[in-house]
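Excluded from the complex is one protein chain; the other protein chains are retained at their positions.
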Amino acid sequence: MSAVGIILTFTFVNNVVLGQLLGVCPILGLPRRPALRLGLMPAAAMPAAALASWAVRRLVLVPLGLESLQLIALCLVLALFVLLPDGGKAGWNLPVTNCAVLGVGLLTAGSGVLGSLVTGLAAGAGYLLAAVVFSGLRERLEMERAPRALHGLPLYLVTAGLMSMAFLAFDRVLLARLAG
Amino acid sequence: MSSPSSFCGGGVRPPERKSPTASLPIRKACIPAEALIPLRQHAGEPARCLVRVGDAVAEGMPIGRAAGPLSADVHASIPGVVKELREIRLPDGELSPAVVIALEGEFARTGRARTPVDWRALSRGELLAKLEAGGVVGLDGVPAATRLRVSGRPEVLVVNGAESEPYLTCDERLMVEKAAEVLSGAAIAAAILGAGSVEVGIEANKPDALRVMAGAAVGCGCRVTALRPRYPQGEERLMVRALTGRRVPRGGRPEDAGAVVLNVGTLLAIHEAVVLDLPHIERVVTVAGEGVKRPANLKARLGTPVAALLEECGGLAGGRVIVGGAMRGFALDGLDTPLTKGMAGVLALSRRETRAASRTPCIGCGRCIAACPWGLRPVELYKWLEHGQLAEARSRGLGECTECGCCSYVCPARIPLLEGLASGRRRGAA
Amino acid sequence: MTAPGPLAPAPHLHAGTTTRGLMLSVAACLLPAGTWGVLVLGPRALAVLAVAVGASLLTELLIAGLAWKSFTLADGSALLTGLLAGFTLPVSVPLFIPAVAAAFAVAVVKMTFGGLGRNWMNPALGGRLFVTFSWPALLAVGAFPGSVSGGGWVRVPPWQLDGSLLGGSGTLGAVSTLLLALGSVYLLARRIVAWEIPLTFAAGYALTVWALAGLPAGEGLFRGDVPAALGSGGFALAAFYMATDPVTSPQGRAGRLAFGAGCGLLSFLLRAYGGRPEGPFLAVALMNLFVPLLNRLGSPTAGKG
Partner (left out) sequence: MSGDFSRSLWRENPFLIYLVGLCPALAVSTRLVNALLLGAAMLFALLGTGIVGGALERFLPPRWHLPVRLLVASALVTACDRFLSVFAPALHAGLGIYLPLLAVNCLLLGSAGRGGRPFGETALEALGMGAAFTVGLTLLALLRELLGAGTITLFPMGSFRGVLRIPGLAGQPARLLAAAPGALLALGYLSALGRWARPGRKGS
C-alpha cells in the first residue's frame, strides 16, 4: 500500500480508535481541559512504538529466530520507558497502559522501517483526531442533563459509537479511489 | 437631515405600539392624597432620612440626604405631614426605606411665577451644587451631578432621545412640548462638562420630535440626528457609536470614548433644578397597554401610587402590570408601588401583547447570539451560570451584558436568558 | 416555571416564535416536495413516509412517557424527524427499514442524550446511517432507478429521470430539488433557518464539483457537471433541511459558514470518490461531530479587546 493509502487507512478509513477500537478507554477517560495535550502524548508514542517494534524485530528477534516472543520484547521496551528517571512525573508511563500504542507496535509486524514509521504517524494522527473531536462532544454532553443511568461513561460510549458510525462514510471504495 | 444612522449587529425590532399616546399632550395628574416616597431612587445607597413621623413638610423640601456619590437627595413631592416611615420593596426587588406623606397645607411653589436664574453667571461648582440640591437623577439611576463630574473633559454631550422601548412616548412628548427647556438643560450640562458639541439622537419614528428639536436647535450648536428605529438604540454605548462614530471599548463606558450620554427627561430636570430652582419632584410617565382604558402621558408627582396613575387613565382592565419599559421593566404584584425618578412608564399588557408561551428545551438556534448587540453568546453564558460556573461566564463577557433583554425577546424556547444573566451579574457583583 | 404570573421576568414582549412553530414550519415546507414525490413514486412512497413518521412518534411517545413521564410530541420534533427519515430512504426498501431508521433516530440519537436539544447528531441522519450500514444491499444505489415511474400517478417525462428538478431518483427527498428549494426559500425568508449554512454548503459543493469532479473520469480540471450534482442525490434535502437543523449545527455565524463549507467539501469527496449517492447525508453527519469545535469560532473570551 502506498504511503497515502496507509495514512488514509489509519487516520480515517480504519481510524485506530473509531475503526479498530484501540485506545478507547484512554479517550473516554480524558480529563476535559487539556484534551489536546493528553491526546498528543500517546499520539507521539505511536510512531516511536512502531519504530521500536521494527528495530527490535529486525535487530534482535529475527537474527535469533525468536519472532514469537515479539510481545515480550515490546513490553520490555515499554517497561524501559516507565523506568526512565521521573517517568511518572513526566507522564511517560501514560502510553504504557494505552493499548493503542502497543497495538500499533503489533500491527506493524510485517512492515519495513518506512512503512512502520508512516503507520505510526498516521495512527497517531487518527488518535489525535478522535481525541480532539470526542473532547469537544464530551464538553457539550457535560453541559446537558441526560438520563441518570446513561450519564457519564455509557453516554460517552454511545457518542463514540455514533462517531464511529459517521466515520464508516470513509470506506474502502473511497480509499481505493483516492490512493489508487 | 441625513439618512437614519444606527448601530450595526444585533438588536431587535419589537412592535412600537406608541400610537395611542404619541400624539396626546402631556396631562397633569391629580395630586395624590398620600405620597409614598422611597429614599432609594438612584443606583447607590438610600438617602439618609431627614424627617420623623409627625413632621410637617413643605412642597420640595428635602426629606433625604445623599449618602455617597451614587446617592441623591430626595424631596417631598407634596406638602403635608409625615405619617409613617417604613421599608418597602421596590419593583426591582431591592428594599428601600420610604416616607409616607399625607397631603395637608398649601402648595408653596406650584402655580407661583418664578424668575429664571441666569445660569451662565454661575460657576461650574455652583451649577453642580444646584443639581445636587435638586436631587436630579438620570434614567440609569446615576445622579446627574456625579455623571457630569467626570474627569478627562469629554468633548461630546450625547442627548438620548431615542426612546426605543415600545409603548413609551414620554420623552417624545417632552421633546415636542419642551424642546427649548430640554436644550437649555443640554446647554447647562455641556457647560459643566466643557463639552464642545452636543449631539441629539432621535429615532426616525418620531417625526414631530425631530422637527421641533431641529427647529429649536438652530443657532445653539446642537446637531439633531435621526436614528433607525431599533431596540436597544437608547443604550449609551450604541448612541455614542451611532452619533459620533466613536467606538466605546468592550466593557467600557461612554466616557472612555470622550462622550457623556444624558436622557431628555434628565435634561429637563437639570433645566428645572438650575434655572427654576425646582427640585426633582415630578416626572412625565407613559401609562399605556391594552389593559389601560385611556392611555396617556401624565405629569405626576413622585410617590404617586401606580394604582392612582392607572385610575387616572380610566382604570385597569386587566393584564400584567409593568413599571418601566416593556423590554426592561419590572412586573408588579401589587399596585401600591410609587412613581419614582427613573420610572418612564406604567404598562398593563394583555396576554395577546406579551405573547407568553411555556418553556421548551434549547434547540441551539442561535437567535440570541444574533440578537445580542454586544456580540455575546447569551445561551452559552446561561448554561455556564446554570452549572454554577460564574468565572467561566465572566471570562466569556458576562460583564459586558447590559441586560437589554434582546436575547429573551427572540428565544423560541422561551428560556429566561435575561433573568439568568442578570442574576449571574448580581452574583458576580456581590 | 415562567408562566405569565404577576412577577414574570423581563422582557415582557416576545418576538412570538415558539419551538413548535419552528418545527412545524419546517415540516410544512417539506410538504410540496413530499406531495409531488408521492404522486410520482406512488403509494409505496406514502407507506414509507407513514411508517417512518409513525415509528418516530411512537418511539418518542413511549420513551418520554415511560421513562420521563412526560408528553413531548407537542414540540413537533418527532414529527419532523420521522418525515426527514422517510424522505431520505428509497421507496423500494422493505417497510421495516423506515421503522428501524426512525426508531433508532429517536431512541438512540435523540432520547439517549436527554431529548430535544441535547442530541449532537441529526436524528434523522443517524437513523439513515444506521440502516445504510446495517442493510447496505437493501439501500444500495441499484435500488433507486428501478422504482422510478413504477406505480406513480404522474408520469415524469423520460428526460427528467436522470436529473433533478422535478423527478429524479426513487427517494422522496430527491424527487424534486426544485420544490425542496422552494420550501426552503420560505424558511430562509422568515429566518427560520440560518442562511449561512446552505450558502457555503452549496458554494463549497458546487465549486469542488466544478473544479475536481472531472478528475476521476479523466476529464481534467473544471469539467464537473454542477447542475447534475446540485440537482440530485438528496443534496437539497441535506443542505436545506438537514445541515440547518439548529440543534446539530453551530450557533455563531463564523461556525455556520465553516460548517456549511465542510459539508460541501465532504459531500463532493464522498460522492465523487466514495461512490455513495447519499454523500451529502454522510457529509452532514460527519460535520455534526465537529460542531462543538466550530462553536468556538468567534466566541468572545477573556483577553479580547
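Think of it as A, B and C in the order they're written, each chain with its own count starting at 1.
Keep in mind that, in the parts below, contacts are C-beta pairs under 8 Å (C-beta built on N, C-alpha and C of every residue); 3 or more make two chains touch, one makes a residue touch a chain.
None of these values were measured; they are calculated from a predicted model.
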Q: Please work out which displayed chains the absent chain touches and list them by label.
A: A, C
**Q.** Among A:Ile7, A:Val56, A:Leu107 or A:Leu141, residue touching the chain not depicted
**A.** A:Leu107
Q | Full-complex contact with the absent chain, from C:Leu46, C:Val108, C:Ala174 or C:Val193 | A | C:Val108
Q: Tell me which residue among C:Leu138, C:Leu182, C:Ala228 or C:Leu297 touches the hidden chain in the full complex.
A: C:Leu138
Q. Looking at the whole complex, which of A:Leu18, A:Val118 or A:Leu137 touches the chain that is not displayed?
A. A:Leu18
Q.
Just checking the interface: what residues of chain C touch the absent partner chain?
A. 100, 108, 130, 133-136, 138
Q. Can you list where chain A touches the absent chain?
A. 18-25, 28, 68-69, 71-72, 74-76, 78-80, 82-83, 87-88, 93, 96-103, 106-107, 149-150, 153-158, 160-162, 164-165, 168
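Here is the rule we use: only the chains that are shown with their structure count from here on.
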**Q.** Geometric centre: closest chain by C-alpha means
**A.** C
Q: Have a look and report which chain pair racks up the highest count of C-beta pairs in contact.
A: B-C
(Q) Distance between chain A and chain B based on Cα centroids, please, to the nearest Å. (A) 62
Q: Let me have the rounded angstrom distance from the C-alpha centre of chain B over to the C-alpha centre of chain C, please.
A: 48
(Q) Suppose each chain is reduced to the average of its Cα coordinates; what separation in Å results between chain A and chain C? (A) 33
Q | Where chain A touches two or more other chains, by residue | A | none
**Q.** Residues of chain C whose C-beta touches two or more other chains
**A.** 117-118
Q | chain B-facing residues of chain C, complex | A | 1-4, 6-22, 75, 77, 115-118, 194, 246-253, 256, 299-302, 304-305
(Q) With touch defined as at the start, can you tell me which chain A residues reach chain C in the complex? (A) 132-133, 136-137, 139-141, 144-147, 150, 155, 158-159, 162-163, 165-171, 173-174, 177-178
Q: Report the residues of chain B in contact with chain C in the complex, numbered from low to high.
A: 12, 14-15, 166, 249-251, 320-322, 326-333, 347, 349, 351, 353-367, 369-370, 375-377, 379-380, 394-397, 400, 405, 408-410, 412-414, 416, 418-419
